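Omission of a single protein chain aside, the complex is shown with its protein chains in their original locations.
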Amino acid sequence: MQLLQLVINGLAMGAIYALVALGLLQIFNAVRIVNFGQGQLLMVGAFLGLSTIVQAGLPMWLAYPVTLAAMAVIGVVFMLVAYYPVRGKPYYVLILTTIAMGIVLENLALIIWGPLPQAVPSPFGSAQWQFGGVTVSLHVLFVFAVTAVMLLGQWWFFNRTTYGRMMQATAQDMEMARLVGVRVRYTIAGAFALAAVFAGAGGLLVAPMFLAEPSMGGSLGLKAYVVSVIGGFGSLQGAVIAGLLLGVVETLAAGYISSTYRDAYAFIIMITMLFVMPRGLFGEKISERV
Amino acid sequence: MLEVEGVDVQYGPVAALRGVSFQVREGEIVTLVGANGSGKSTCLRTISGLLRPTAGTIRFRGKAIVDDNPEDIVRSGIAHCPEGRRVFPGLTVRENLEVGATPWRRRGDSVADDLERVYDLFPRLKDRSTQAAWSMSGGEQQMLAVGRALMGRPKVLLLDEPSLGLAPIVIEQLFERIVSINKLGVTILLVEQNAGVALSVATRGYVLENGQVVLEGTTDELRHHPRVREAYLGG
Partner (left out) sequence: MNGSPVVATVSPRERSPVQQSRWRLFALALGAIAVVVLPHFLGDSYVLQLVNFGLIGLIVVVGLNYITGYCGQINFAQAAFYGIGAYTTAVLMLKGLSFWLAMPLAAMATGLCSVVLGVPTLRLRAFYLAMATIGFSEIVQLVLIHWEPVTGGTSGLRGIPGVSLFGFALQGQLQHYYFLLAWAAFGLWLAVRVRSTQLGRSMLALRDTEIAAEVAGVNTTRIKSIALALSAIYAGIAGALYVTYIGYVSPDGFSTGQSIQYYTMLIIGGTGSAVGAVVGTITLTALPELLRFLREWYLVLYGLGVIAIIAVLPGGLVGLPRRLRRRSAPTTAPAHVSTATVEASPAASASSASAAEATRTGEMILSIKGVTQRFGGLIALDDVNIDVREGTVHAVIGPNGAGKTCFLNVLTGAYIPQAGSVKLLDRELLGLRPFQITHLGLSRNFQNIRIYPSLSVLENVMVGQACRSSINTLQSFLGTPASRREERAIKLAAREALVFVGLSEHADRPAESLAYAQRRLLEIARAIATQPRVLLLDEPAAGMNVQESTELMALIRAIRARGTTIVLVEHNMRLVMGVSDRISVLDFGKKLAEGSKDEIRQNPAVIEAYLGQTVTKDSRA
């Protein structure tokens, strides 16, 4: 029973990792940049949840959409500040601007919301279900549901809408996309907005499980990178599967081996992967051009 | 219809085009021939707005377009089908074509008629409409690239090396299609290294060398010009 309990807890954590990683890949696939500020975007989402739900007292059904809409705007601002002015620079320089943006967000959060960890309620309060010896909080089920909906939504958006296809075209060949009339500035902004929305959803879901604090982004962001590497950079299904796997492995290892090194497992797995299977579970898509 | 006048283009310190001028009249097929690196592709990339000239102007139906973005130029009716086909590899054939309709499509507009038109020209694309673009052969990809450009309802089609890497039989089919497209009322500016094929379908041509227009004339004149024969037609 304990095993099952741990697996469920692990899956919940893994779903969050997957959400953040999906946002990360959104940007990577659009502009080939690893956004090292993704975790901080998640943190902002958590605090916006705090502001809308607790401080402004909005009902949940309103607070969530408001938060996500605000995140979309923040995503666009993120792009305008950290990507647009420096596009075309070498990657080892670009990587720094996303880090710098993360620092900016984290410290703005510190100024606005203060350094103390704060509780953000779940739409389901602390309701739980008991199945035999296993306890499942309603919030955890909610996490699964939201992750599934976001995934489906993303799939639908990319494959069934004109705008989604334009974004795919931009990611696959930016110059060609311009030549067929796609306004790539908007689709890139869209990618950043979507990435921020994913991060925001992650933040809203994580905050009730732990607490919202300005420094929460760093470690969650790192996990998202780990998940992306393990899944194979660029692969969406790889990120989801690697995210869930990592969540479970981490929880089990912490439960059965040692919780002292809980955070180290992810990195050990990642480094091992880099050594034995550098392209990740689902391989990086490499298109060879003659 | 399309006038290029005294255009200079620099790649860093390198002058890629030097005072290039030529015109394309409505309904024509005009070809630019020349060796690798002579500036043919640069011409097309400049017209479609990917490159900005350091001097000179480009007018389309009397209106200067040199300062426009590629996104706006394609909306004004100039479609550029660049070298190397450049289909969107992860999209299906049909999705590639639908993205091609971006220049005119508004929310809810149907692309069915345009799709039919392209499928009529290239029946192969209809058979393969749900296949991913990367999995198609070179010739099919080239047809898709041309079809995608047509989906934008262009007045002028810029074709860059459509014969590249294709077998003779495929080239033949493709160029027949290019002629039919032209007969549908689309003006064509064709860049080709394969001067023989290009001159066989075009009405007029220009020869580029080292970023300059060195010869111009009707296809017959060019075909019999000794310089062209020696340099591009293999003696």
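Chains: A and B, in written order; residue numbering restarts at 1 for each.
Methods note: a residue touches a chain if its C-beta (ideal position, glycine included) is under 8 Å from a C-beta of that chain, and two chains touch if they have at least 3 such contacts.
As the structure is a prediction and not an experimental result, all values here were calculated from the model.
*Asks:* Specify the shown partners of the omitted chain in the complete complex.
*Replies:* A, B
*Asks:* Considering the whole complex, which of A:V31, A:L48, A:A70 or A:V226 touches the chain not shown?
*Replies:* Only one listed residue reaches the unshown chain, and that is A:V226.
*Asks:* Where the complex has a chain not shown, which of B:T31, B:S48, B:T92 or B:N194 is the residue touching it?
*Replies:* Hidden-chain contact among the options goes to B:N194.
*Asks:* Spell out, residue by residue, where the missing chain touches subunit A.
*Replies:* With respect to the unshown chain, the touching residues of subunit A are 34, 81-82, 85-86, 89-93, 95-97, 99-104, 106-108, 110-111, 218, 222, 225-226, 229, 233, 260-261, 263-264, 267-268, 270-271, 274-275, 278, 288, 290.
*Asks:* What residues on subunit B make contact with the chain left out of this view?
*Replies:* 12-15, 29, 35-38, 134-135, 137-138, 161, 163-168, 171-172, 175-176, 179, 182, 193-197, 200-201, 203, 209-210, 230-231, 233-235
Definition applied: only the chains that are shown with their structure count from here on.
*Asks:* For the complex, give me every residue of subunit B touching subunit A.
*Replies:* The contact residues of subunit B facing subunit A are 48, 50, 69-71, 74-75, 79-80, 82, 84, 86, 88-91, 95, 98-100, 102-103, 105, 134, 148-149, 151-152, 165.
*Asks:* List the residues on subunit A that touch subunit B in their complex, please.
*Replies:* My answer: residues 162, 165-166, 168-169, 172-173, 175-184, 285, 287, 289-290.
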